[in-house]
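Every protein chain except one is present and positioned as in the full complex.
Let's turn to chain A:
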Amino acid sequence: MEEIYAKFVSQKISKTRWRPVPPGSLQTAETFTTGSWDNEENYVSLWSIGDFGNLDSDGGFEGDPKLLCDIRHHGDVMDLQFFDQERIVAASSTGCVTIFLHHPNNQTLSVNQQWTTAHYHTGPGSPSYSSAPCTGIVCNNPEIVTVGEDGRINLFRADYKEAVRTIDNADSSTLHAVTFLRTPEILTVNSIGQLKIWDFRQQGNEPSQILSLTGDRVPLHCVDRHPNQQHVVATGGQDGMLSIWDVRQGTMPFSLLKAHEAEMWEVHFHPSNPDHLFTCSEDGSLWHWDASTDVPEKSSLFHQGGRTSTFLSHSISNQANVHQSLISSWLTDPAKDRIDITSLLPTRTLSVNSLDVLGPCLVCGTDAEAIYVTRQLFS
């Protein structure tokens, strides 16, 4: 039985992220961070769902997240990433990028480092200075890449005061999200339906590759890379479509799957079980996509959580030339394979802005001022 716990936090949540567990440890996720938006005072908060011994009489678990600490954040929290165990990087609508440091001894957060003018329309120093919201961050210790509404890409390194590399006008439209592809390469999505691959080894301000949706230029809002197969990328668009891309082949998505009814705000492959994918949307839904084909009887388990539906999808490029032993389940023709979709939230709420998965744990945050946590994704 999938149990999902709601906690009302009196602020609209824009981002939720699990703290990574140390490599090699057997711990499951127990600490996550949230960022709020649209409040007069926004906060970056740290929560714990620890207390493993604290099972109640029914053998269930005490699911209520407890606030460990929080700190004021200037502007809306646009994106949030854990840099390492103690440090959190936050992107602000004021164009500022901040690293917060968590002190576990006295449970406080403090500002560790800040780039106040990471994103701007008119340069700092000029009298008509106007900032631009920073929309996305991705971290790969020690590097931090940020993108913004100004179409700028910044490469920061922790403990360096200035940006290591800046690509001005990298995009003529708004960049919505960024992720690492291979180490020096990043992938950005923008508001005119394009995926761009940038290689930091190359000088100049041109992307090394552009992939785009056909024709209708639907804005893309989120991107995630398959954890094991680095050429497989999932994106979510304004029309709620899930697109799967093979960045080695073609300039068009490998498949388009009809999904949510409104903007898909985030998409995440499960980090250790990448046949599972999670998406959330402005329409207030949170979906679990299961493309593992070898578990027909197991899939019935997932039907309990709520509305279950299998969507017919159309593949726009039936490339028959993909013959490899290690084919991702996402790069088979989705028209032939069933993908089981389970809705994880019991009732439709306001927009689900963010989600994160780690091990058996999932956390998501909504505009209805609630965070939802489950620790039994695959039970």
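Things to note:
Note that a contact is a pair of C-beta atoms (placed from the backbone, for glycine too) under 8 Å apart; a residue touches a chain by one contact, two chains touch by 3 or more; residues count from 1.
By our rule, contacts and distances are computed from a predicted model.
Name of the non-displayed chain as stated in its UniProt record, restricted to "Electron transfer flavoprotein subunit beta", "tRNA splicing endonuclease subunit", "LSM complex subunit LSm2" or "Nuclear pore complex protein Nup85": "Nuclear pore complex protein Nup85".
When the omitted chain is restored, the residue from A:48, A:108, A:166 or A:212 that touches it is A:212.
Residue A:194 is the one among A:31, A:194, A:285 or A:342 that touches the chain not shown. The chain not shown here is touched by just one of A:130, A:183 or A:208, and that residue is A:130. Residue A:121 is the one among A:121, A:165 or A:231 that touches the chain not shown. The set of chain A residues touching the chain not shown comprises 11-12, 37-40, 75-76, 78, 93, 121-122, 130, 132-133, 135, 149-151, 169, 171-174, 191-192, 194, 196, 210, 212, 215-217, 238, 262-263, 282, 350-351, 367.
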